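One protein chain omitted, others in place.
The block that comes next holds chain A.
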């Protein structure tokens, strides 16, 4: 509901209580934010409206066999410290060696996000002391990143109505290659920190989105589109729950016509739902803070998913000076295109942008357009098909195996299959009804062997996953439509015969 503010201008969303816009005491904030489900922009306070501004920094873990600068394997949830090379542990004398696959993933992603690819990019060291950063610095691309100046189009529906979709664009400032850090586990009771370096040195693409969004829903929709693109490319698995996609949101508010306000950075967001919540909460918090005469600190805040609000993070040591300097052990990263490719170069040694460009798979936007064109379904249906992992394939498989028109099939897919899966928190892959069974069922319906009411009954049986075919269920439950004239006549006659008096009454009128 908060997304209704997306017109670009918000007003105080904190109304309320009997006392009108009385400042909410700090202690109540958490409560208020929990109860905010129905919060509505007031627009009645008479104060100047607020413009929220949201930018995102997204870290996508590159899907690769080995790490960005070492040969260690990349794998989620492996035994602690089992995937650590000498370089990852920063043993003295070790040197980084760039993983070509990671470069290709970044180029692919840059191309998919309409970036210009820098044919010469550089690596830098960013220094800070932290237990899970063994070298004392992170190798990143601060000065000249691999890709710049892109844009991402994403769509979202207005007022939660699938029929009212709008398409928006967010500018991509840059994509940079960098190392992931390890993980620290703080054991407060024993007062110790445990460090796992399995993740240390895994390749990341940091995608920086310009502050072109204005609410949580927009942010979530943009990230969802990015996630789909990454997964389509295979450049990242982009599973947020596994930390392969991590989003930091920069949020500020200002009055129209004025400079952007002081921004805060919200971290620790590990799902799209929480991203929307965190951003909206932070916008509300800032508006409230400012309207109460307070100021916004340029600080890092964490989203507490249990409380549904953002809280200031333990500040590392005040403002950090990362003391950037060029990484001296890596020469500039040179990429080629068809024109600049030297003839005598070993193909294993070079990354050819044009070659990668030609082999880009269909991106989600193209896939959606093709679905609409090929099957005559509505655009909003194509969004739903792509948003659910595996649903497009499921739909297309059903279409292939049935005579029913795709336009009708989509109804069964979205209204019956999807809602059942959602109700039972199942993924498409986990569906007890395969595309084959559903097609079977729809064929019975299409051949008018059963009514659509009966088809729903059969489907209800199929969900039980007992291994019966739709045909068997139909037989068992005697749900078939009767096509035989004589049989129908007999049934009718039997009914009439059994109700002689009523028939006479009817005949007599």
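In this text, contacts are C-beta pairs under 8 Å (C-beta built on N, C-alpha and C of every residue); 3 or more make two chains touch, one makes a residue touch a chain; residues count from 1.
In this text, contacts and distances are computed from a predicted model.
Matching "Serine/threonine-protein phosphatase with EF-hands", "Ribosome biogenesis protein NOP53", "Glutamyl-tRNA(Gln) amidotransferase subunit A, mitochondrial" or "Eukaryotic translation initiation factor 3 subunit H" against the UniProt entry of the left-out chain gives the name "Glutamyl-tRNA(Gln) amidotransferase subunit A, mitochondrial". For the options A:234, A:312, A:331 or A:361, the residue in contact with the chain missing from this view is A:331. The residue touching the chain not shown here, chosen from A:188, A:258 or A:321, is A:321.
The omitted chain makes contact with just one of the residues A:48, A:89 or A:262: A:89. Take chain A: the residues that touch the chain left off the picture are 86, 89-98, 125, 127, 129, 131, 134-137, 193, 195, 317, 321, 323-325, 328-331, 349.
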